[in-house]
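Here you go, one structure.
Here the complex is missing a single protein chain, while all its other protein chains stay put.
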Amino acid sequence: MTDFLQLFFSGMATGSIYALAALGFTLLWQASGTINFAQGEFVMLPAFAMVGLIAAGAPLPLAFVLTVVLAIGVLGWAFKRGVVDPLFRHGMMPIVVATIGLSIALSNGVRAGYSAEAHPFAGMFPDRIFNIAGVTITLADCGTLAFALLLVLATQSFLARTVTGRAMQAVAQNTESATVLGINVPRMIFYTFAINAALACAAALLVTPVYLAKFDMGVSLGTKAFFAAVIGGFNNSRGALLGGVIVGVGENLAAAYVSPQYKDAVALALFMVVILFKPQGLLGRKEERKV
Amino acid sequence: MSAPVLEVRDLRKAYGAIQAVGGVSFQVMPGEIFGVIGPNGSGKTTMFNSVLGQIEPDAGEIRLNGADITGLSPLELNRRGVGRTFQTLQVFGKMSVRDNLIVAAQEHKGSMFSRMFAPGDSGLGPKADELIDLFRIRHVADKPAGSLSYGQQKLVDIAMAFMSEPALVLLDEPCAGVNPSLVGGISTLLKELNARRGGSFVVIEHNMDFVMDLCHRIMVMVEGTVMAIGTPAEIRANKAVLDAYLGN
Partner (left out) sequence: MNKRNVVLAFLALAALLVAPHFLKSYGLYLLTYWLVFILATMGLNLTVGYAGQKSLGHAAFFGIGAYTVAIMMKAGLSFWLGLPAAALLCFLVGLALGFPALRVQTIYLAFATLGFNTAAWLVMRNEEWLTGGTFGINNIARPSLFGMSLDGSLAYYHFTLGMTIIFAALLWGLLRSPWGKAFTALRDNPIRAESLGVDIRGYTLLSFAIGAAYAGIAGALFASLVQFIDPAPFTVGSSIMMYLMVVVGGPGYFLGPVLGAAVGVVLPEWLRFAQAWYLFVFGTAVVLLMIWLPDGLLSIPDRLRARREAREASAARSAAAARHGGNA
């Protein structure tokens, strides 16, 4: 039982990181119909930015803030203007293909232009271990879980409580009526891209101490985030959290109790069941098939 | 009097508490052009989609040449000789106009297996040419359908419905979005097709002049029920219809 709890808890910590990346994914989808296949690379780039800034002597908090600013410019604004805006009118698949191309370009650009090696990255949580009723948990897991949950909940209450957040949701639900209501739609969509970029930086901050900064770290992270988003329902932002935790916990338990080799199959199996029987995801709304 | 081609008996369909179609019955005779009019929300489209197998009616019976076709899929219906057009343009944009017409009838020839070895035009070239001439689209016959003007695409769309010589064709607003100067042409075309090959047509349309000019009989629907069925002259003279619909 203690094993189980331990696995469950560390799975939740990992899952909450997936949830961060997945949340950005669902936000982009809702606001602009963008499926971002480069989401994993959107985490990899900030990881390298932080590695570089720290190597240049910046303390971690400063490196993080600078990276967020940089990411909002590049992964938010430039991505939207350069890739999504020109392709928006062509529908979903051209954006999918373009972001696949982007993910290949970004990971190989880092590999060729910076380094093909894995770079260590000190996390913000010191190495400490707690023992609560026989269950061993690390401070890193606790901190990661708390920080990620805080961010997810903050994003959600921003969307639900503030005027800007509500305007963003209005845009996500119905662009036309949002325009009629006098909402500045392009700006709201840009905010979504900015939030996605910031969340990706946070995910990078939490995941890099474990995964190390490497050009291909985005591949598995992107896939997991993507599975999580679909399982939870990628037209629902709460779904991202649920999906992320399900994937994180499911993987951990499967690795321990079923077979470590088929660890990835758990998320996959869930994902397939969801895709085939409830394609809108566990918490998603059903979308009508258009004639 | 001969047996009806299409017979709809007491068709009903509700969406939640809203009765979209509440007990509609009518018959369409061989060779007849049958118009359906009514204000928006009168249940025309729901009735149409039920007959065409797009949605399943709650109750009622639909018969084609005496055989029950209620709830059959659009595919089955087409195989049994029901052709249709859609309210919005539905051509295959990247195929040439001629290929659009050929694909509209090729599945009626032979089996799936034999079609694998059939010639590209399935022997339907002459028939496609006949319709291309009738619809006066010869000059664009080899262009991708998606590159034509709206009016031309509409003509292709209508022509496709007639390629397989269906016994019954349902046309959903054939004049929607078409330049008013072309509406008369579509009416003439449909009359010519009807006179030349026979077959029965059901036409939903908002354009009153078009319907009055084209149809042999007209059904007026209001709030999911039939208000009147009659010849254009009878409908024009019907006081209730004038008040409810034509009046405004």
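Worth pointing out:
So that you can tell them apart, the chains are marked A and B in the order they are listed, and the count of residues begins at 1 in each.
FYI, a contact is a pair of C-beta atoms (placed from the backbone, for glycine too) under 8 Å apart; a residue touches a chain by one contact, two chains touch by 3 or more.
Fair warning: this is a prediction, and the values are worked out from it, not measured in the lab.
The absent chain, not drawn in this view, touches the displayed chains A, B throughout the complex.
Only one of B:Gly71, B:Gly93 or B:Gly177 touches the absent chain when the whole complex is considered: B:Gly93. Between the chain not shown and the residues A:Met93, A:Ala146, A:Ala160 or A:Leu181, the one that touches is A:Met93.
What subunit A contributes to its contact with the hidden chain is residues 35, 83, 86-87, 90, 92-98, 100-106, 108-109, 111-113, 116, 219, 223, 226, 230, 259, 261-262, 264-265, 268, 271-272, 275-276, 279, 291.
Mapped onto subunit B, contacts with the missing chain fall at residues 52, 73-75, 78-79, 83-84, 86, 90-95, 99, 102-109, 112, 115-120, 122, 147, 160, 163-164.
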